[in-house]
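Working notes for the structure below.
Missing here: one protein chain of the complex. Every other protein chain is in place.
Letters A, B and C mark the chains in the order given here, with residues in each chain numbered from 1 onward.
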Amino acid sequence: MAADGGRDLITLTTDKLFADRVSESVTCPSCGAVSLFIGTTRDNFEGKKVVRLEYEAYAPMAESKLKKICSHIRTKWPSVRHINIQHRLGLVSVTEASVIIGISSPHRSDSLEALKYCIDTLKATVPIWKKEIYESGEPCWKENKE
Amino acid sequence: MAADGGRDLITLTTDKLFADRVSESVTCPSCGAVSLFIGTTRDNFEGKKVVRLEYEAYAPMAESKLKKICSHIRTKWPSVRHINIQHRLGLVSVTEASVIIGISSPHRSDSLEALKYCIDTLKATVPIWKKEIYESGEPCWKENKE
Amino acid sequence: MNTEVSVLYFAKSAELTGLKAEIITVPSNISSVQLWQDLENRHPRLSVLRGKVVLAVRQEFVSLCEQPLSLRDGDELAIIPPLSGG
Partner (left out) sequence: MNTEVSVLYFAKSAELTGLKAEIITVPSNISSVQLWQDLENRHPRLSVLRGKVVLAVRQEFVSLCEQPLSLRDGDELAIIPPLSGG
């Protein structure tokens, strides 16, 4: 929680995620910009048809890592107002969101830069794993490379 | 319209804008990333309380400039799939969206970079104007500076 | 040679002139600077925007300069105060 009343909202859930809820939760009268990232399941991997993903998390550690990301964002971009990070767990169908991040700030460049930092750092440091389940063939645990 | 079926959606409207509609319109099975920017009305300017904004556009030229932005995005980030740019006109209350941009791509960095380019270029080159209407005192036509 | 063109006013320029649009007759080889001066003569209140506006000629931005505009009958011009979309 930021000192001046900015909210850090973090959710790991098996429920479906909605962009509107995330954007509304970070919108505030003093902010002119809300930046949102939505990660969705792609339907193919190296020619294999992906039917769904299964996500698993080391939940308490994932939450503490996500809190750490929020606090780094507030150090690097002090004007950031609200941060909402939602990550889905369990089965996720193609085109459904696996992660939604919303960040608000008075001016656009801060929330846009913080958004990129947030998703990059989430992928690199938060203990969450996804398994791709294909139309045919063995499921495969993925590895973030970027 | 991109050659491979990517959609360029451009809307100038006096209707309320919704993040979910924009995000859904650019989501596609081959994309892992949707990046969204939502510009909202701030409630203050130099200590004056803003109650609403009024937007005005040189509509046909604004649309052609927005199409040009889309085509530049497709040159710079060929992996970008769908682009949806919605700009509201007329009266917009505090916390309501004046602009929503959604861009999808297979991998996140393309849609995030294209999103920043899109909103920066929109503010710099698209003939749209906003007037801030305050609780007290004369309304004021704004000027993009960033 | 004279041409008849339409001029669209937006934002503050519309407020200052009290007009959304008008049709004017100007020399076809008028420069953008001269055209602006002509509009200021018609609408003296526009002078507060001097140095801050650009024109749009057939929906392309044109800075104020001495180059002739090569206007044709029916061309659409617009007064473009500083942009503030987004």
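The rule is simple: a contact is a pair of C-beta atoms (placed from the backbone, for glycine too) under 8 Å apart; a residue touches a chain by one contact, two chains touch by 3 or more.
Keep in mind that this is a model prediction, so the values were computed, not measured.
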| item | value |
| --- | --- |
| Neighbouring displayed chains - absent chain, whole complex | A |
| Touching residue (missing chain; options A:7, A:21 or A:131) | A:131 |
| Residues in chain A touching the chain absent from view | 39, 55-58, 60-62, 64, 87, 98-99, 119, 122-131, 141-144 |
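What we mean here is this: only the chains that are shown with their structure count from here on.
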| item | value |
| --- | --- |
| Distance from chain C to chain B - Cα centre to Cα centre, in angstrom | 27 |
| Computed distance of Cα centres, chain B from chain A, in Å | 22 |
| Touching two or more other chains - residue numbers and ranges from chain B | 39, 119 |
| Contacts with 2+ other chains: residues of chain C | 86 |
